[in-house]
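The structure that follows is given in the form of C-alpha cells.
Note that one protein chain of the assembly has been removed; the remaining protein chains are unaltered in position.
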Amino acid sequence: MPETPKHEGGRPPVQVDNVETVLLTDLTARVQAAHEQGLRFVTATCLDAGDDYELYYHFAHGAALSHLHVRVKKGTPVPSISGIYMCAFLVENEIKELFGVPITDIVIDYKGHLLLTDGGPTTPMLKRQSPTSS
Amino acid sequence: MGELAWLGRLNVGGLAGVLILAPVLTGLVVFLVRTKWSRKGIVTGTGWILSLGALALFGFGAVRRDTVSFMPPQIPGISWDAVVTGLDLLLIVGFVAIGFLLRRPIVAALAVLQAGLVLWVELSHSVRLEHPPLYVDWLAIIMVMIVSVIGSIVAVYGLPYMKEHEKHLGIPDTASKRPRFFLTILIFLGAMNGLVLSDNLLWLFFFWEVTTLCSFLLIRHDETADAEANAFRALWINMAGGVLFAGGLVVLSHAVGAVSIQRIVESRASVVTNPIALVGLGLLCVAGFTKAAQMPFHSWLLGAMVAPTPVSALLHSSTMVKAGVYLIARLAPAFHDTAMSDMIAVAGGFTFAAAALLAIGQTNAKKVLAYSTISNLGLIIACAGLNSPLSMAAAVMLIIFHAISKALLFMAAGVVEHGIWSRDIEDMQGLVSRMPLTTLTMVIGILSMLLPPFGVLIAKLAAIEASVRMPAALLLLVVGSTLTVMFWTKWTGRLLTADPSVVFPRIEHLHSMYFVPLLMLTIGALGFSLMVVPLLTQLIVPAVAQYYRSVQSDVTTLVQFDNVLGVPWALVFGVLALAVLWPLLYFRGPRTQRTGVYLCGEQVETAATTTFRTAAETAVPVTIRGHYFERAVGETVHARWMMTVSIAALVLMLGAAFLQR
Amino acid sequence: MNPIALGALTLVIAPILGGLLMGLDRRITARLQNRLGPPILQPFYDVGKLMGKQPVACNSFQGVAASLYLMTSVLALLMFVLGQDLLVLLFVLALGAVMLILGGFSVKSPYSQLGSQREVLQMLAYEPLLVLMVVGVYLQTGSFSANSVLALDRPLLLTMPIFLVTQTLVIGIKLHKSPFDVSASHHAHQELVRGIYTEFSGLQLALIELAHFYELVLLLGFVWFLWHTNWLVGAALALAAYFSTILMDNVTARMTWRWLVSFMWTWGIGLAVANLAAIYFMLRVPR
Amino acid sequence: MGILGKARAKSPWILHFDAGACNGCDIEVIACLTPVYDVERFGMMNIGNPKHADILLVTGTCNLRNARVLKNLYAQMPEPKAVVAIGACALSGGVFHECYNVLGGVEGIIPVDVWVPGCAPKPEAIIEGAVMAVQRMQERASGKVQPSEDESEDEHA
Amino acid sequence: MARRTTIPFGPQHPVLPEPIQLKLTLDNETVVEAIPHIGYVHRGVEKAGERMDFGQNVFLVERICGICSFIHALCYCQGIEKLMDVEVPPRARYLRVIWSELHRMQSHHLWLGLLADAFGYESLFMQFWRNRERLMDIFERTAGSRVIISTCAIGGVRRDISPENLQYILDELVVIQKTLDDAVDVVLNDRTIRARTVGKGVLTAKQALELGAVGPVLRGSGVAVDARTEGFAAYGELGIEPVTEEAGDSYARTKVRARECYQSLDLVRRAIERLPDGDIAVRPRGRPDGRTVSRVEQPRGELFYFMGADGSARLDRLRIRTPTFANVPPLVAMLPGCEMADVPVITLSIDPCISCTER
Partner (left out) sequence: MMLSRVLSNLFSRPATRPFPKTSREPVEGYRGAVEFSQEECVFCGACALRCPANAIEVDRPAKTLKFDLFKCIHCACCAEACKRGCVQLRSAYHPPVYQKPEFEFSGAPVLAAEASPATE
C-alpha cells in the first residue's frame, strides 16, 4: 500500500484528553503528587520521536484518566517512578529494554532481560535501529 | 563344647579383675608414656585385651550355663569391700574438691550428701555384706561384651580423631591433652565393666560415680566455656542422680535389709507388698533415669554434644546412658507386676515419643543423634517397665542393637564432621557424592535404627507387641515410632540428595583407623540383624529366662510362630538384598541414559545440572532446605509442658509404690 | 492350601486384581465427571508402555528405591495371605514407603524433594492408624497374626466399626486421592508436578505402579478382614471403601499437608483410640 | 513388539508446552481433556512432566527464551517419543511470523512429527494429530521409520 | 536461618498452562519471595502493529490472546474509530456486547475450571469446562470459529447473528445457567474449597489501588472500577453495575468472577432482547490520524490501548497495556507469606494471562 503524505485528511488529528506536559525535572514531584491524591497508576507509554523520547504516564481516578507527558532527549537519564509506584517496575523495565531509555533505579531491575534474551534483538522498538543492535 | 570345657573352669574373679582393672592400668601407662606409637599400640592392645576378656567371659557363661556370684580374687590383707568404700570416699572427696575448684558449691554439697548417705548404709547394722559382691549372668555378659567390644572400637577410632581434633583446634603436639583423654576413656571402660558385674549396690554405686566423673572430664575436655558449662551440668545432674541412688540405698537397706541385687530380687514377694521397699527401688530407678538422660533430666546429654565425637559415641552407645537403663532392667524382676512398673513404662514411653518429636526439629546432626538416644533409652526403659519376658527380650535386643548402630552413627558423623567441618544436616546434603563410603555406613546405620529387617526395629516391634496390655504405653510407642521414622527419613534423604552430574562418585580416602571401626560396626549391624533369630534363641531367651527365674514366667512362648520373633527374618533379608542388587545391575552402563533433573525446562545444561535460569537471565542454583517444622516441634515450643509431664510421671511413679495391686 | 502355592497364586492374581480395580477407578472417575473414560485395562497398558521406555535415571539409587518399594509391597501382601504377623507386615510396608521417599529425596529436583518431604508427613498421618487397627485385631484375638483373625468366628466390624472409616481414609491417603493428595497426584496438575514421582521414569515408574497394584489389594484386604466370616460381605465392604475414596476424590479439593496431619492426628487417631478403648473395656483383656 | 506395542499405542502420555502461543491453541488442547472430547478414552493423560511423557504438544511461535526450554523438555523425554506442532504459530509463526522476537515456529528447534494447521485448530484436529503422532511413534519404535533426528533434516532440506 | 529453598516454579509447569516462571524462595514451605521471570511469550506485537496496516491489525491484536480475543479487537477498533471519527451502527454495538459478554462468560468458566484444577478438584473442573463447551458451540455457530472469532471490524462487526441463532443462544443460556448454578454453588460453598481460598492472598483496597490492580482483583478488594461503566458499545444503554466483594482474598476474587458470569448472562439476554435492526457495519473512510487512548473491560480487567497515527495506513505507535500486566505487581506482593501449596491458587486468583502480558 503506498504511503500517503501525513495529515492530509480534512480533520485535525485527534488528541488525547487530559494530558499535561511536564518537564523531566518535575516528573518525580508530579508523580508523587498523583500518588498522594490516590490515583491508580495505569501504565506508561514510550514513543520514539526521532531525537527525543516521548513518555506518557497514565493515571486513573475511578473511571477518569489523566496523563503526564514528558519529552526527553535520547540519552538523558530518566528517574524511575517505581520508588513511588512499585507497580511501575514492570513497564519501566520494558521501556528501558525495548526503547533503550536509560531509566535509573528501578526497584527490580531486570537489566534488559525482562522480555529479551541474549542473542536476540536489542531495543527493537526504536524506529531506526542503532548500528549496534542486531 | 567339649574342647571348650576349660572355659568353664576359668577364674571368673580374675577375669573380672582383668576386665575392670586392665584398662585402668593401661590408661595410666598411656598417660605416663607419651609417645605416639605407644599410645596407638596400648589403646589398640587394651581393646584386644578387653574384647578377648569379654569373649572369654562369654565362653565361660556358655559353658557354665548358669549364673555365678563370686568374690574378687583374694589377696591377703586386703578387704575389697574396704577398698571400694575407701575409693568411694576418695571419689567423693574428689568431687568436693572439684566443686571448690570450679566454684560450684552445689557439686560439693551433692558430694557431701552422697558421702553421708553412703556412710549411713555402710554403718547401719541391718546390712549384710556377706553376699559375694560380683555376679555374672547372661545380662551381665552381654553388657560386658558391649562395653568391651564397642567401647574398644570407639577408643581406637578416637586415636586418629583426637589427632585431627587437636590439629583443628591448633593445639601443638607438645601440649596435647590426648594422654589424659585416653586415660579417662579407658578408666571409663573399666568402670563400666565393674558396674555391670557388681551385685552389691554399694559397689555398683562406686562405679556409677566413677562413670559420672569420667563423663564430666570427657565433656570438659576442650575446656572452652561451653564445654565447662555443659560438663558442669552433666556433673550436677548425674550427682543428683547419685544422691537419689544413695537415698534409695538407704531406704532399701532398711526395708529389705540387703544391698545385693540378687537378694532384693529374690525377696520380691516381700518387696512388692512393702511400699517403702518399692520407693527405695523407685529412687534407684529415678537415678537410672538421670543417667539414661530421660526427661526431665535429658538436658545433660544434649549439652554433652560439645565434647569431641568419640566421647559422644562412647556415652551414647556402650557406656554411661546404658548404665542407667541397665540398672532399671536389672532391678525390674524385683518390681514385676506392680503399678510402679507400669508407671515406669509410661514414663519411658513418654520420653520415647517426646524425644522423637523434638528430634524432628533439629538441624544439628549430633543433636538428632542425642535425641534419638534419649528416645531409644526411653523405649528400653518402657520395656523394662512393661516387665514381661517379651518386653525384656526387646529391651536386651535394643541394648545390643542400639549400641552398635549408635556407635556407628556417631563415628560416621565424626568422620563427616572432619570431612565437611560441620555438624549441620543441611550441610550434609548430597554427602553421598562427596563421601560415598562414609555416607553408606551412615545410611546403613540410620536404616538399621528404623527399618525392618534390622534388629532395632524387630526389637521395637516386640516392644509394641509386649505393650498391648498397657494401652497408654502402647499409644506412646506407636506415636513415638512413627515420629522416629520421620526424622531419620528426613536426614537420610538429605544425605542421599545427589547432584545428577556426579555419575561415578570418587570414593573418598578414609584413614584406616576410621575405616576399620566403621566397617566392623557396619558388619555388626548387618550381621547381627541377619542372625537375629539365633541371637534370640541362643542368647536372649536364656538371658531372659535366667532373669525371670524368680518370677516364674513362661519364656518358651517367646519364640512362637505368630509373633514378631517368629518371622523368617533371614529370608526377608535375602529377598530385600535381591531387590537392592538387581536394579544396581540393571540400571547400569550405556543402556540407561543419565539425565538432568526436571527444572520446569529452565535447567542450565552446561553448568552444574541443578542450576536454572531465572529473572534477568541469571543462572541460579536450586537450593532445597530440609523441613524441620521449627514452629511446630521446636525445642522451646514444647520444653515447658514436656518438663511438667515428665516430672509428674516420675512423681506418679514413686506414688504408685503405695498402690497395692 | 499349600503356602507356596498360595503365595505363587497371590503373586499372579494380586496385580491383575489391583490393576483391574485401578482401571475401574479411572473409569468410574471419568463417569463421575460426565466423561467416557479409558478402557478398564488402561493401567496395564500404562505399565506395559512404561516398561518399554528407554531407561532414564538421575542416579542409580532410584532404581533400587523403586525395586524395594515393589518388593516390600509384594512381601507385605504375601505375609498377609500367609497369615503372618500383621505388625511386621506394616513395617515392611513402611520400609517400602521410606525407600520410595528416599528415592524421591535422592534427586536434587525441587518437586521430588518437596514431594518426599510431604510424603513423610503423609506417612506420619496414616501409619498410626494402621498400627492401631492391628492393635484392635490383637485386642480381640490375642495375637498379631493374620491367621488369628480367620480363626475368629464373628466379624471384626461389629467391634471395630470406626476402623472401616479410618481404613478408608488410609486408602485415600495411600492412593493420593483428594483431599489427601498433598505429595503427588495422579494427574500432575499440582504445585509439585508429580511430586515424589517426578523423577522416576520408565521402568522405575512401572515398578512403582505395579507396587501400587499390590498395595491396593493389601489395603482392601485389610478392609475385607473386617468381615472375614463371609467373604462376599467382606469383598463388598472392601469395594464400598474403595468406591468411597473415589467419590471423596471427586467431591473435595486438595488440602494442605498441615490440614492432613492435624486432621488425622485429631480425628483419625482420636476416633481409632476411642474405638480401641471401647473394645478394651468391653473385653477386659486379661493381663 | 506385540503386547508392548499395543500398550504403547494405548497409553500415550502427553506433555503440553506453550512456546509463545496466544492461548487460543492452549485452551483447545485443554479442551481435549474435558468431557466433550475426553482424550483419556485413548489412554492419553496430560502428565505435565517430560520424564513421563510420550508425546509433546507444542503450540506457539517460539522465541529464543522458550526455545531453550523446549529443547530441554524434549531432551528430558525418554524414547520413544513424538512431537506434534499445533496451530499456525507453531507451524510458521502465523500472524506473528514477522515479529522481532519470533523464531517462526517449532521447525528447526526440535524435530516435529505431526503438524496441525489452524488458528486455533479444533480439538478434533488436535486429537487427530495426537493419534497420528502415536502411529508415528509406533512405527519408529518398530524400526519402520528413521529416528526423528535424521528425518527432520532431510524432510526440509 | 539463612538457609532457604530456592526453586523455579515454571516456565513449563502443569498448573501453569502458560510459560512464566516464578523464582520462589521458601522458608520451609512458606514463600518468602517470588520474583517473576517472563519473556517466554514475548513476540513483539506492538512493533508488528506499526508494520501491518491498520485494518490487518485487528487480526493481530485478536491474537494477543485467544481467551478474550474479541474484546482486544473491540478495544482496538473503538480506538481506531475514535481516530477516524466513525459512528458505529447500533446493531453492531449490541452485537459487540453479546460477543463480549459471551467471551467474558467463557473466560470466567475457563478460569473457574482452572482454579478447581489448581487445587485438585477435577470433577468441578470438568463441570465448568463442560459448560464452557456449550459457549464454544455458540461461538462456532455464530462466528465461524471457536476461539479466535474474528467478528469485530473497524466500523462494526463482520457477521450478523441470524434470528434462529439468537434463539439458539437464548436456549443454550438456559442450560448454561442451570449448570452454572450447580457449579458456582460448589465453588462458593464447598468446605474444602473455602479452606483453600478464604483468606489466601489478601489484598486490601488500598494495596490494590496502590499496586495498580485491575478487574476482578481490584473489585475483589472492594473497589468498584469497571471500564464498562464508561458506556462504550451498548453498555451505556444496557446499564451495568460493577460487581464487588470486600474481602480481597482469593475467595472474594472467585466470587466476583462467579457473579460476573451471571451479570454477563443477564447482559447477553437483555442485549438480544433489545437488539436493534439495521446495518452491522459502516465502511470507514480515510485513515486514522492523531493520538488517543482506548479502554475496555476484559474478563481479567481493564484493557488499555494507546494509539498514535499520522494519517498513513500504518500506525505510528500501538501501545497495549493488558490487565494481567497490571495484576502482576499485586501478585508479587500477595505471594510472600503464603504456603507453597497456595502458590497455584493465589497465582491463578489474578487469572494470569501471560500471552497478553508480554504481547
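Order as written gives the chain letters A, B, C, D and E; numbering starts at 1 within each chain.
Just so it is clear, a contact is a pair of C-beta atoms (placed from the backbone, for glycine too) under 8 Å apart; a residue touches a chain by one contact, two chains touch by 3 or more.
Small disclaimer: the values here were computed from a predicted structure and weren't measured.
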(message) Touch partners of the unshown chain, restricted to the chains that are shown, please.
(response) C, D, E
(request) Looking beyond the chains shown, say which of D:Lys6, D:Arg41 or D:Lys71 touches the absent one. (result) D:Arg41
(request) Would you mind spotting which of C:Thr10, C:Gln33, C:Gln84 or C:Gln122 touches the chain that isn't drawn? (result) C:Gln33
(message) One chain isn't shown here. Among D:Ala19, D:Val69, D:Ala88 or D:Ile110, which residue touches it?
(response) D:Ala88
(request) Check each of E:Arg130, E:Arg287 or E:Arg300 against the chain that is not shown and name the one that touches it. (result) E:Arg130
(request) Just the residue numbers, please: which parts of subunit C touch the chain that's not shown? (result) 28, 30-37, 247, 250-251
(request) Just the residue numbers, please: which parts of subunit E touch the chain that's not shown? (result) 52, 55-56, 59-60, 63, 123-124, 127, 130, 133, 140-141, 144-145, 148, 150, 159, 182, 185-186, 189-190
(request) List the residues of subunit D that touch the chain left out of this view. (result) 35-38, 41, 84, 88, 91-95, 97-98, 105, 113-119, 121-122, 124-125, 127-129, 131-132, 136, 155-156
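The definition used in the following text is that only the chains that are shown with their structure count from here on.
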(request) Report back the single chain whose CA centre is most distant from the CA centre of subunit B. (result) A
(message) Report the inter-centroid distance (CA atoms only) between subunit B and subunit D in whole Å.
(response) 60
(message) What's the distance between the Cα centroids of subunit A and subunit B, rounded to whole Å?
(response) 72
(message) Taking the mean of the C-alpha atoms as each chain's centre, how many Å separate subunit D from subunit E?
(response) 27
(request) Give me the residues of subunit D that touch two or more other chains. (result) 17, 34-35, 46-51, 63, 65, 69, 73, 76, 78, 100-101
(message) Among all residues of subunit A, which ones touch two or more of the remaining chains?
(response) 108, 113-118, 124
(request) Can you identify all of the chain pairs that touch? (result) A-B, A-D, A-E, B-C, B-D, B-E, C-D, C-E, D-E
(request) Going by the contact rule at the top, pick out the subunit D residues touching subunit A in the complex. (result) 63-65, 100-101
(request) Spell out the part of subunit E that touches subunit A in their complex, as residue ranges. (result) 35, 38-39, 42, 44, 46-47, 53, 82-83, 85, 209-212, 225, 227, 229-230, 286-287, 289-293, 295, 302, 304, 306, 308-313, 316-317, 319, 321, 325-326, 328-330, 333, 358
(request) Would you mind writing out the residues of subunit B in touch with subunit D in their complex? (result) 593, 595-596, 598, 600-603, 605, 613
